[in-house]
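Worksheet: one structure, shown below.
All protein chains but one are shown in place.
Entry: subunit A
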């Protein structure tokens, strides 16, 4: 046994030596390359002017502002699209999941077609379609659709009544476009709709799986106690399914957050796309990408913590 333990230590020492050697090799090669190309390293560039503009930003941003502010604006843009998309995805996903479990064959078929149709296409393809529809097929700004009073949908995006400088404003046609209220760009809308529809299909499947995985005796017992099929579903099956579905649904929401990085492909300035631009500007690939990695890992940990607390609460409520 002692011999085995000694060989285990030896093996670990060898692994450590190999990892350190590899790291040293990569570090010297990288340092050599950076020196050749005259790229300085370090995070000082974060406090220098960014030198690029962002297509849109919740945080007011000018090219003269610091790169750090650009990253913050990018992160805020990621959250600005991912959080509403997550809420929408849950709503659509729950509806489609219930639809797939419905007794009504027409509804079941419709929900099934939605889920299969959406899941069999790459998210990027979804986004490109929405982007094309929003930028090419809609009327121009001066002939915008006006489905509700104060709401205008056109090539330049979706204009909504919103609080502006002069209090609550309602968009008014002015010249070739609209003035007042808030305007959501086609890039933002395409990402919002694409992300929520795509994740909704996965959430629907997760919910369906969670309900179907319950022991069949649960439903039969509920029916035997005189509940209707709908009561059995809502009062017996669903509360149990929620608990089983929570961890996979959390991971779907995390996927949505990561998938928001596809913003790069349609030109919405999210965190990853800001990092890409800044990387091209400064050449500091290691620094820019390590910021992205750190932020995403932090977001994952944060989401995991929230899910943990939710789970603990669900268990407590159900007296376990």
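By our rule, contacts are C-beta pairs under 8 Å (C-beta built on N, C-alpha and C of every residue); 3 or more make two chains touch, one makes a residue touch a chain; residues count from 1.
The criterion applied here is as follows: contacts and distances are computed from a predicted model.
Novice: What name does the UniProt record list for the absent chain among "3-methyl-2-oxobutanoate dehydrogenase (2-methylpropanoyl-transferring)", "Metallopeptidase TldD-related protein", "biotin carboxylase" or "Amino acid ABC transporter permease"?
Specialist: Listed in its UniProt record, the absent chain's protein name reads "Amino acid ABC transporter permease".
Novice: Determine which one of A:53, A:160, A:182 or A:285 touches the chain that has been left out.
Specialist: A:285
Novice: Among A:21, A:47 or A:297, which residue is in touch with the absent chain?
Specialist: Spelled out, the listed residue whose C-beta touches the missing chain is A:297.
Novice: If the hidden chain were put back, which of A:129, A:184, A:223 or A:238 would touch it?
Specialist: If we include the chain that is not displayed, A:129 is the one touching it.
Novice: I need the residue numbers on subunit A that touch the omitted chain, in ascending order.
Specialist: 8, 11-12, 15-16, 19, 26, 29-30, 33-34, 36, 102-107, 109-110, 117, 119-125, 128-129, 132-133, 136-137, 215, 217, 258-262, 264-265, 272, 275-276, 279, 285-286, 289, 292-293, 296-297, 300
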